[in-house]
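I have a structure here, written as structure tokens, and I will follow up with some questions on it.
The complex appears here without one of its protein chains, the remainder shown in place.
Chain lettering (A and B) follows the sequence in which the chains are written, and residue indices restart at 1 in each chain.
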Amino acid sequence: MEDLIRIKDLTVRFYTYEGVVHAIDDLDLDIRQGETLGIVGETGSGKSMTALAILRLIPYPGKIESGSIVFCDKDSSGELELLKLREDKMRAIRGNKISMVFQEPGAALNPVYTIGDQISEVYLLHRRQELGCRARDRVDSLLSDGNGLAAGLKRPFWRWQSRLYSKIAEEPRAVEPRLLNRTPLFRRLLWRLRDEASRLTVNMLKDVEIPDPVRVAAEYPHELSGGMKQRAVIAMALACSPELLIADEPTTSLDVTIQAQMLELFRRIKVDRGASVLFITHNLGVASEVCDRVAVMYAGRLCEVCTIEELFLHPLHPYTRALLDAVPMPGKELQTIPGALADALNPPPGCRFHPRCPSATPLCQQERPKLKLVGKDHMVACYLY
Amino acid sequence: MLLLIPVLFGVTVFIFGITMLFSPIERASLYVRSARQMSNLPLIIETYGLDRPFWEQYGTWVSQVFHGNLGWSTVVHMPVWDAIWSFLPATVELAIFATPIIILAGIFLGSQAAAHKDKAVDHLSRVAAIAGWSLPTFWLGLVLLMVFYGYFRGILPPDRLNHQMSIVVNSADFVRYTHINTLDAILNLNGPVLLDALRHLILPVTTLSIVSVAFIMRLMRSSMLESLGKGYILTARAKGLAERVVINKHARRNALIPVITVSGYVFAGLANGVVITETIFTFKGIGWWAAQAATRLDIASVLGFALFNAVLFVGVNLIVDILYTRVDPRVRLGGVMQ
Partner (left out) sequence: MVRQLARNPLSLAGIIIIFIFAIIAIFAPLIAPTPAGHGDPYLIPRDGYWATPQLPSEEHPFGTTEGQYDIFYGVIWGTRSAFRVGLVVIGIVVVIGIILGSLAGYLGGVIDEVIMRITDIFLAFPALILAMAIVTVMEPSLTSIMIALIVVSWPSYARLIRGDILQVREEDYIEASRGLGASNARVIIRHALPNAIYPTVIMASLDIGAVVLSAAALSFLGLGAPEGYADWGQLTSFARNWIVGPSADPLRYWFAVTIPGLFILFFVLGWNLLGDAFRDIFDPRLARR
């Protein structure tokens, strides 16, 4: 399988009031075409930051210090270095080629706009040409089919509309439509674009299994349940058939029953659309349901990367082992990981996990272990191997 | 909305209660309609039963109010009702110019301060806002007059019109449609009057607006900051929207909500400010009239003015409530939450 995203030496630091936080430290990770890669870790392990780094949305006071993120675009020119891309080209990728779903669907949706509006926004932004095409075709069919007096009077208007939408379809930078879009009152003349976008939106809502999509599109976020909201957010993310869908703990805030439906949806996405999914979670059970491969992170660093079966059958890194042991099971005594999470401001030297590791050696304190390939497609960063 | 009725009722009882602190002779001026009646107060006392029990008198008074009888204004020698309507156009003129300035300037400056948080623009606007909020309006007015009227030899004078222009405006050729000088000038296609009226408006409108602009600006800034910190902003950016669109379309609409709820207070601030501003600039609107009345202890006028304002304020709050439900879909009347 080819790589879709290649992350190398990624370092992200946060310059806060209290000091410098090393959110991500020299991370190397690959996401392959058509796979669902999970990133598993506790809060503060840097998993969400990795996702935001790919989209270059790290919030202030964070900064991407160094590293490279290469995106291998299927349709276009090959490899793009995302961290060096110009901002407007980056914007063309966000929501279009790479999109993201967040943890709290309620917070992700703007309360003052309808669901339909918010999803259509993506189409109007990234698929303008296609919308222009469809609109023009619709007007053209009106022109050819229209009979009678009413049609006759409207003809010149339709002809102008047809020309307008053709312009949008063929020359995206044409002046006339852009000018119209800027002026508040005349913007209404481009209503067909919005109309076409709505049709696409309703289709998308159907795709994510939202019942009665026409009605839902006209509703506001507060009128929907948690599960429906999350589906709407997913619809928004999938609207332009992205090559990579990043999901940051998408099921964490939902009921267990809804969770199961959501995971089924994610499985389907991969199959139907051939998209890769970067699935971030702290729940190993959820990861086992959706992911092909898993990367385990601790304190901003990778511990282990392997297939999901390997993770459960042959966990190598002590942290991974501890995570699996910590899952509560009936009959088994509750296992915890001793010690506290690594201090973000003053992390332990060498291997970050060594203060809590049962197999720590003096070497672990001194130098950071590098990711090593151990067996087929299984990488660990630990001196035990 | 039904709560309005007890409030209005309470307001009238309150005003009436205040009047009952006076003796019947003093209260008589509240029922007088003409100069002739003023000289025959015992008759008034008889006619309106000013020595009857409280609730009877209340009933009489309320019915008189509904008939437009708010008493006699000793200060301007006309019935209070007439005084209100004759001085109102001047105040409305001030409001017409001040309100858009306050709203637009406040919202714009507040958004800019929020968008450039912690940079020079933000700090400057914060200082300006605090200074503006601390300014005594009357002092600002005096200083402005001192500079622009005194020092600059009358570039921006007080009152509504120059002497010459007043003559023009009161002449037979000039039709007074609304008694609002600027509007009338436009309707009469009279350029010089329009210019003169505008010249006289600059200082009062500025004085009136500054405090409110400072208030709105600060509110808009904190509201925008809160809005910009919300999750849907990150989502909007993740969709690939340009920063300008994110701020204007997504953040601002939410940020406006608290500002709208506050606009009732802005109106109250304007009502207060008008009293002082009109006095300083001798701009003969209802504020000026009320201040004159207060100094001469013209009870009927002052109470009539207070009542008028209260009713107006209640009406404004009603409109604000309706606007609020239009803007925030979460608050739609009769909406059902899942």
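Operating definition for what follows: a contact is a pair of C-beta atoms (placed from the backbone, for glycine too) under 8 Å apart; a residue touches a chain by one contact, two chains touch by 3 or more.
Given the structure is predicted, the values throughout are model-derived calculations rather than measurements.
Student: For the full complex, which residue in B:238, B:251 or B:303 touches the chain that was left out?
Tutor: B:303
Student: Have a look at B:59, B:136 or B:191 and name the one touching the chain we're not showing.
Tutor: For the chain that is not drawn, the touching residue is B:136.
Student: Among A:19, A:61 or A:338, which residue is in touch with the absent chain?
Tutor: A:61
Student: Looking at the full complex, which residue from B:32, B:76, B:94 or B:145 touches the chain that isn't shown here?
Tutor: B:145
Student: Can you name the residues of chain B that touch the chain not displayed here?
Tutor: Given the touch definition above, chain B has residues 3, 6-8, 10-11, 14, 18, 21-22, 126-127, 130-131, 133-139, 142-143, 145-147, 149-151, 153, 222, 225-226, 268-269, 271-272, 275-276, 279-280, 290-291, 293-295, 297, 299, 302-303, 305-306, 309-310, 313-314 touching the missing chain.
In this section, only the chains that are shown with their structure count from here on.
Student: Inside the complex, what are the residues of chain A that reach chain B?
Tutor: Touching chain B from chain A are residues 55, 57, 59, 88, 91-96, 99-100, 102, 104, 107-113, 121-122, 125-126, 220, 222-225, 233, 236.
Student: Along chain B, where are the residues that touch chain A in the complex?
Tutor: Contacts found on chain B: 230-232, 234-242, 250, 253-254, 257, 327-330, 335, 337-338.
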